[in-house]
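This report refers to the structure that appears directly beneath it.
A single protein chain has been removed from this complex, and every other one stays in its place.
After this line comes subunit A, so read on.
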Amino acid sequence: MDRNRLHNQVASMRRSLFDQGYLDDQFIQLEELQDDTNPNFVQEVVTLFYNDSTRLIQNIEQALNSRPIDFCKLDDYMHQFKGSSSSIGAKKVTNECTAFREYCNAENAEGCIRSFQQVKQEHAILKRKLEVYLQTVTSFSNSMSCMETILSYIAYTIISSSLYIENMDKYGKLFGTTPQTELGVDKCLTTL
């Protein structure tokens, strides 16, 4: 069944994101903040992070290209970057940020430039993975709500039918019954 496949896909994607160290506990905190009143919370935070961090990446690029390099400013930008990435549980990205800041504190320009490549790489990898994962989650929850709609319709039909059958004698007096109808009613009642 499609839904089961989706469910398994979601579960295994999620597991590997944690197992491979892309995400940590903080991501679980975000998931726990999502509910019926805020069904897209995780997606919203992730989107916000990627918009915000793209801006920071541009700032860092600029700072790294300027001569002389303002390490203070760099550290400031990276501090913000690291803060946001740790707030969404982006483990690998956060670790690369930490490495960068060490080169920054040592005023090692070469180290900073190399380290920054790593930051951008992890940032991009996680972005792709999260896009796919969250899309799958959305597909799954859409399929769930589809099933819920179908199931509730079926339930509604059963309940209203049983109500009708229970009151069949009353309706029967209204509409008139035949022996065949009464037999049919008994069959319905036994199956239900």
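Following the convention adopted for this analysis, a residue touches a chain if its C-beta (ideal position, glycine included) is under 8 Å from a C-beta of that chain, and two chains touch if they have at least 3 such contacts; residues count from 1.
Keep in mind that, in the parts below, contacts and distances are computed from a predicted model.
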Task: Omitted chain (choose from "BRISC and BRCA1-A complex member 2", "60S ribosomal protein L6", "Response regulatory domain-containing protein" or "Trafficking protein particle complex subunit 11") - UniProt protein name - done: "Response regulatory domain-containing protein"
Task: Candidate in contact with the missing chain, chosen from A:80, A:118 or A:139 - done: A:80
Open item on the list: One chain isn't shown here. Among A:6, A:30 or A:93, which residue touches it?
Closed with: A:30
Task: subunit A, residues in touch with the chain not shown (by the definition above) - done: 26, 29-30, 32-33, 35-38, 41, 44-45, 48-49, 52, 79-80, 82-84, 86-89
